[in-house]
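Notes for the one structure printed next.
All protein chains but one are shown in place.
Each chain carries a letter (A, B and C) given by its place in the written order, and its residues are counted from 1.
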């Protein structure tokens, strides 16, 4: 009579790389983005549209999410799309709009970089560089952002294990950039009723194995607007250091991912719920 | 320029069977197990050992979880094990012990049934019949428990879509037994750092598609003891109607799943955390 | 500079159970079904309808597949269906028809058993008992067929690892029934363009780890009629000891799995192709 589970599962099976890993006794080491701190007691909410589509769309959305309590702005100017015929983003024009609304609202801006050749240009407009899921193992890009002075938001590949995720972070850290924030955004499984399967167990696992802050993207993680509020609550309850949520002032007209974007009202309601859950676990939502 | 996601994802892609499904305007229809109600405002915590191993192990564990606030007892007497050489359970002797401690503590008992031929015998000792993950598509068994007067706890198969899960429930409902409780317990994915990937998005999805109560098993869902508290909090935050948690008075000596069982102290601490999260979302833990 | 793959992958990561496993130096130990031998030089083709639907359908199909070279007949009388509202099979009437056409054609019959209580009755009509994918970990059923004198066709669960598959076989072998044939029938993955993903690498892996014969089901493995011929060729080329193929005399009218059933003409053409591939690898199709 013996237990049927291999020993390896008793603790964890990952081999953790030296820079992204940490000793179990250490805690999370916070990462600063402008005045904001990820990985401290206060939970940081990043919100904004999937893609920057127009001045009106971005500005209206940004002002609204700030009013509801978001403290950082997301918005894609260069969009990785499965099809070459989908909307690819406004490019540098979008970045300029992001900078302008940053100046108005004070919210730091995170935007995706897809091409090593764009890192320098995008860095003129962004406060944090996002490496997206499809590029989690794009090593030249990881090395390039590893040489940047800006913090990096690294999204988990949809097919990446926790171990591979930490190894990708190691590429950035190993180039000298210590300011990496990890983002769980759903993995690909056999389940088809949701766009991805949000792996909330990755949050405590990553926080145990690594000193890096961990945030959650419930918008891509579910792909369905009405699921975002409940999974956001769960992400806070499980211990995430922040959330990144897609919001659109007119979701039904969005050029990208409208079916998973919250309306302004929905986002406002969600923020109120998150406040309570954060307090219940001894933290706060940064406002 | 068009959205890259198929229309089907905008709402949901499941075809919901007539009895397990419901109209979107309806809410959850509660299921009673003895005096307990699953699916109402109060969240029900089921706890106990993976397997009944001995009188001492069961009784000590049961008394302790009751003291900490569990209101229902779990414990396997017939265990489905991947290997024929693993501990297979105490059989009817285990059931008698479960009944005895029920009489002492008042906690209703849920235990697994694997064989159509055992349903009648097990029903003499149990208050709810559990159909385990490996048997989610064991149709003769589903039909047999569908003829029982006892409520049924149906665990999601580790490879089952939400749609297949509801179709399995339909087999029970279609035989006349309306008292089915669904249990998300982790699905199998490529990720190896956890035993399964707990799919918390299945909770709001199932509650939207069906009137059946939904509970979560964070013990099998993660397979790792130290992850159970945080995923339990997340399960409550996401909207689960209950939790089923493995607790062992001496986890390191357990014959089955000890690496994922909470100690008595750990369970007690978890309950206190769950109280706060439940209140934060406008519910309560039933005590 | 070191290799990035864990050592465990260098050979294989399975822990093989004692009875289903074998020493690397041993070969496959053949299993007899009536006069047929699985696991020898000759490759055995099993064919027939998914479900027995009528006397005409079964008899016409059976005569045709025999004529084209099939030497064993498949046909379900008790069907495991995801929905309780799908066709569930003709039951014992179907079994009687199978026996009758056996008497005419001489082809041994394999049919699925889902319920421990049916094993004795079905054994009166069948030459081999099939345990289907959904029941691969139905341990009472495995133990029951383990006490049968009939050989057992054990299909891999759609989410079962090679190791779990061998452990399921061990349940049968451990009860004293040594005549188990393993069947790869496709696993569940993220890919949606096929019904399942046929895992042909499981064939050489199973044959290396175990002395049991291994056959392939390209019909369920792909779920698409026009893919069956090419995957059948591949299954022979990879080293399968047999194939089990769904054939229907009128696929477009089938009550079950018609979209994956070959027509009689298609099966005949496939058999001719398989002869050549078998010879190319030094084997033959048993005729």
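Just so we're on the same page, a residue touches a chain if its C-beta (ideal position, glycine included) is under 8 Å from a C-beta of that chain, and two chains touch if they have at least 3 such contacts.
The model shown is predicted, which means the values in this text are computed figures rather than measured ones.
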Where the missing chain makes contact, among the chains that are shown: A, B, C
From C:105, C:148 or C:222, residue that would touch the chain that is not displayed: C:222
Which residue of C:54, C:194 or C:263 touches the chain not shown here: C:194
Contact with the hidden chain (one of C:136, C:180, C:231 or C:271): C:231
Residue ranges of chain A at the interface with the undisplayed chain: 17, 80-85, 114-117, 134-135, 137-140, 157-159, 164, 167, 170-171, 174, 188
Interface with the unshown chain - residue positions in chain B: 6, 15, 188-190, 192
Residues from chain C at the interface with the omitted partner, ascending: 1-5, 9-14, 81-83, 85-87, 159, 161-163, 187, 189-195, 197-205, 208, 221-224, 226-227, 230-231, 233-239, 254-259, 273, 276-277, 279-281
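Heads up, the rule we're going with is that only the chains that are shown with their structure count from here on.
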CA centroid of chain A to CA centroid of chain C, Å: 46
Centroid spacing, where centroids are CA-atom means, of chain A and chain B in whole angstrom: 32
Contacts with two or more other chains, residues of chain C listed in rising order: 159, 188
